[in-house]
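Note that this complex is displayed minus one protein chain, with the remaining chains in position.
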Amino acid sequence: MLDKIYEIFHDRMIHKGKGVGVGSGFTSEFLMISFFLIAGILVLRTANSILFALGSILILAAILFTVPSVFRVEKENTDSINLTSFYVAISIVTILIVFFAGSGVLI
Amino acid sequence: MFNSTLIPLMVVFPLIAAILVNFLHKKDRSVKTIAIISSIVAVVIPILTLYGVHLFSGHIRTESFPEMSKLLIPDVYMGIVYAYGPLQKILLVLLTIMTVFVIFLSLNKKLISGVYIAMIFISLASVSAIILADDFFNFFVFIEVLTVAQAALVIAVRETKSHKAAFKYMIFGSISGGSILLGIALLLGVYGLLNMTDLSNAIKAGGALQPIALTAISLITIGWLYESGLFPFHVVKSNMYENAMPEVAALLQLQSKVVLVAMSIALLRIFSGYSLLKSVMLGFAIFTVVVGSVMALQQTDLRKLLSFVAVGQAGLVAMGIGLGTSFSISAGIFHAINDVLSMAILFFVAGFIFEAYKTTKVDKIGDALQKIPLVGLVMFLATLAISGVPPFNSYQSELRIIQSAVQAGYAELGVLVILLSVATFVAIIKAFYLIFMRPGSTAEIDPKFKGTMYKTIIVVLIAMCLFIGLFPHVIYDPIYNVIVALGV
Amino acid sequence: MEPFQTGAFLTAGVLIVAGFWAIIMMDNLLKKVIGANFVGDGVNLVLIGIGYKPGGLIPEVTPHFHASAIPSTFSHFLAFNEFAELASYPLPFALVLTNIVIGASTLSVMLALSVVLYHKYQTLSVQKIFEAMEED
Partner (left out) sequence: MFDYILLFVVALSAIMAIVQENLYKSIVILGFESFSLAAIYHFLLATDVAATQAILGSALIPGLFIVTLYKTTKGRDE
């Protein structure tokens, strides 16, 4: 299992030049996975609703199956203006929904 | 003479200097003289000024009448108000000292012109006004001016990449500026007020927030995300840092962190009873921390790497503020100050390398420790400083952020902060190894370049880092007292 | 609320939404700049709408008002209190004047940048400019 992951990282990292090694790929992958674990634990611990807990476990499982998640993150954070626009739109909607639903106006 | 009437001078004086320097475009000697003198005077003004409140055109607090305040709080400010206290003093002294350093470094460039220095002065004036202003509209105006000035500083590099970065910055700046002004307009419509202190009182007196006020909060939060370079806008901000000249990038990250602190305090003051705002801030901050450090690990260009590290550290500052206790907020502000210093050292080192080798690609440069040992040593110390190793300053603030996270009941976030500092250390030390220790360099060092000014400034800055790390209470205690007194 | 005021707010909403749509979704650089202009216009219209008072006086036109109005000589003048009750609320107008000027300056910088980007890439399409391969 580990050899396979190493090979995946090696293949992806080889074309980036000498500057980036497999080690930094592993570090960032470790950071991503621990971030998702931490987020899952936080939601589980603070939210008392079963729906939230189940949902967070499901999302966590889905993420752990797509192990080299670093490359996906990198692809989503390029200099492109269109992707940034998309995330800006998503964030605006998220903020509006959170503020309205959290204050009991919508629900 | 040294009284609080000097307060507006902190904004007016850099503006006058900017106009003078702008008129003297292409007369290099007089531009240099005026820039050096006025930047030093700009440091002296905030040190000499006493704490106080400046009321423009002498409008004192007067009784409200129904036209002004729709909630009839007893009395309101009629004019624009600037408030100057210990926190503002610390931020302004930091800002002006760093601006002096950046101007000293910029003066020896070929790029130098009157307009370039004028833009640095205009951005200094607008950040000062953002720190001082107690009036929401004044705040907005200077945020817009700051956006244009920063974009102009990046455009002055005259490369296509920097033009693209500046265009992106301005397009999203129009989204954020529109959002902030619409939020201010809605608050003006609901409460009839623009002064932050009065607005805070009126919102407290008004009880639960109405849907219009909720829309206003959401819109201003979007503006806050843009100004501080958090999650959806982190690519825009890091692109700006990357494509500016490295020493100007140090100035830009300083300004956006100071604006982050000032705007967060303004938001927390106005909507002090509204806890959901803090949760939203915290969520976006955590996202920024993770994305920033993951992206920093993937870069091969020193400038790009440092810009993503700067974004991640801004997320850490916002995380401290978003935790919402007075301990964590003061820890976040303290971390902003420490981080600005050590990030500035790293950017100045990048500037030195860019001047000496004409590139900052880490896989082209190598073996630099024999040629520039002092710069290598300072960069190593700065790397230790930014990743929170004990004798330096960031240790004190990161420790406080972790403590406050545990106290607030989010022990997991403490783990995340430790992971972030590990990732930062790995990212920068990798670049340090490749540039300074790896044998075999493909880029040649410029033998004529001495860089005495760079060396002096980075040594002074690392000494400042060490001083704050050894005596943190000089900076931290005033901040903590201010935050406790604000009661946010 | 006065129906005309409501209509003004609705129009401002249309302007702001159209502007955001253009900034986020449109492919052409100039269309994005036009969208930024519309956002500014819509926000200005909201601010002006806040200050409106139906059937009120125009606060900048002074002949209605004299600080020490004496009925016999200046019979058509109003005292300050009366004037303040009748006139519309002038604070947002000052804000809008500032915002118009800021918006125009930002707009000109963005237009200049799009000219420069056009000369480099020979196109105005955002897709082609920002997805182009970086050459060092």
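A, B and C are the chain letters, set down in written order, and residue numbers restart from 1 in every chain.
By our rule, a contact is a pair of C-beta atoms (placed from the backbone, for glycine too) under 8 Å apart; a residue touches a chain by one contact, two chains touch by 3 or more.
Source: prediction; values computed, not measured.
Interchain touches from the omitted chain, evaluated on the whole complex, reach C.
Chain C residues in contact with the hidden partner, per the touch definition given at the top, are 4, 7-8, 10-11, 14-15, 18-19, 21-22, 26, 28, 30-31, 33-35, 37-38, 41, 44-45, 48-49, 51-53, 56-61, 88, 93, 96-97, 100-101, 104, 107-108, 111-112, 114-115, 118, 123-124.
Definition applied: only the chains that are shown with their structure count from here on.
Centre-to-centre separation between chain A and chain B, using Cα means, comes to 27 Å.
The mean-CA centres of chain A and chain C are about 39 angstrom from one another, to the nearest whole unit. Contact of a single residue of chain B with at least two other chains is seen at positions 164, 168, 171, 175.
Touching of two or more other chains is recorded for residues 23-24, 130 of chain C.
Within the complex formed with chain C, the chain A residues making contact are 79-82, 85-86, 88-89. Residues of chain B that touch chain A in their complex: 164, 168, 171-172, 175, 208-209, 211, 214-215, 217-218, 221-222, 225, 231-236, 239, 276, 279-280, 284, 286, 290-291, 293-295, 297-300, 361-363, 410, 412-413, 415-416, 419-420, 422-423, 426-427, 430-431, 434.
Interface residues of chain B facing chain C in the complex, by the touch rule stated above, are 67, 137, 141, 144-145, 147-148, 151-152, 155, 160-161, 163-164, 166-168, 170-171, 173-175, 177-178, 181-182, 185-186, 188-189, 194.
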